[in-house]
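Every protein chain of the complex appears in place save one, which is left out.
This part shows chain A:
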Amino acid sequence: MIENRPWLTAVRHLVLILGIIVIGLPIWIALVASTNTSASFVSGVMPMWFGEEGLNNFRRVLTNEGRVLGVGVSASWMMWNSFIMAMVIAIGKITISILSAFAIVYFRFPFRRTCFWMIFITLMLPVEVRILPTYEVVASLGMLNSYAGLTIPLIASATATFLFRQFFLSIPDSLAEAARIDGAGPMKFFKDILLPLSVNNIAALFVILFIYGWNQYLWPLLITTDENYYTIVMVIKRLMTAGEGNVPWNIIMTTTVLAMLPPVVVVLVMQKFFVRGLVEQEK
């Protein structure tokens, strides 16, 4: 729809600018707050311009100087934990999803449809819904306070299977047949042909799943009591409640900015693939 009416253009811009303000303001506040001293907040008014304390704040948070975070580990360590969690979840989910989609689309085995629907049903059961039984299982397997406990229950749903299945179904059968004539067995076909063709899809999914894993809050909160396994997202909430009456906004916002960085980097780096994976299908 391309219309050329001046007032419509004005309205369009107004809406866009409003949108940018709504989304941009909190980020602006976070950035500004992370550069001020805690004294700037005492008056109860958020400063709207950058202070001088930026580098200092980041150093203190990253090294947990003087226990500013109120826990025994530094922000860099917690970011490492978050990174491991996000990576393992993203890679794990993609791996089992692509393999199960491969099985479902290219092999004829008994109860194939049943398998597909069972996987599909996991879409309706995210962690939040099955949190108690999942906790039970993880606890009795002795996986509390471990990376395995942090990641495996979140991997164990092949949400992306559906996406890969649709993609594989859109690949003409004759491609698999040509590969068969060319002497490629099933795994060779997967490795030489399906996998390279799926690169864009994998990249798009990786971005989504990395952010999903990075932003996990409830699950890590529930199963970690050992500070060594805390994630960066968890500690932000703890900071809010920790300081008695005197909330350390500069420290909270510094941590928040740090927590935002890796997802932003992942999106920026993978942007090209990401967009291609969502909109374009290789012919």
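Everything that follows uses one rule, which is that a residue touches a chain if its C-beta (ideal position, glycine included) is under 8 Å from a C-beta of that chain, and two chains touch if they have at least 3 such contacts; residues count from 1.
As a convention for this text, contacts and distances are computed from a predicted model.
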Checklist outcome for this item: The chain missing from this complex carries, among "Cytochrome C", "NADH-quinone oxidoreductase subunit F", "sn-glycerol-3-phosphate import ATP-binding protein UgpC" or "L-lactate dehydrogenase complex protein LldF", the UniProt name "sn-glycerol-3-phosphate import ATP-binding protein UgpC"
Item to check | Hidden-chain contact residue, picked from the options A:67, A:112 or A:188 | outcome: A:188
Next on the checklist: For the chain not shown, which residue from A:197, A:222, A:247 or A:267 touches it across the whole complex?
Outcome noted: A:197
Checklist entry - If the missing chain were put back, which residues of chain A would it touch? => result 172, 174-175, 177-184, 188, 192-193, 196-197, 282-283
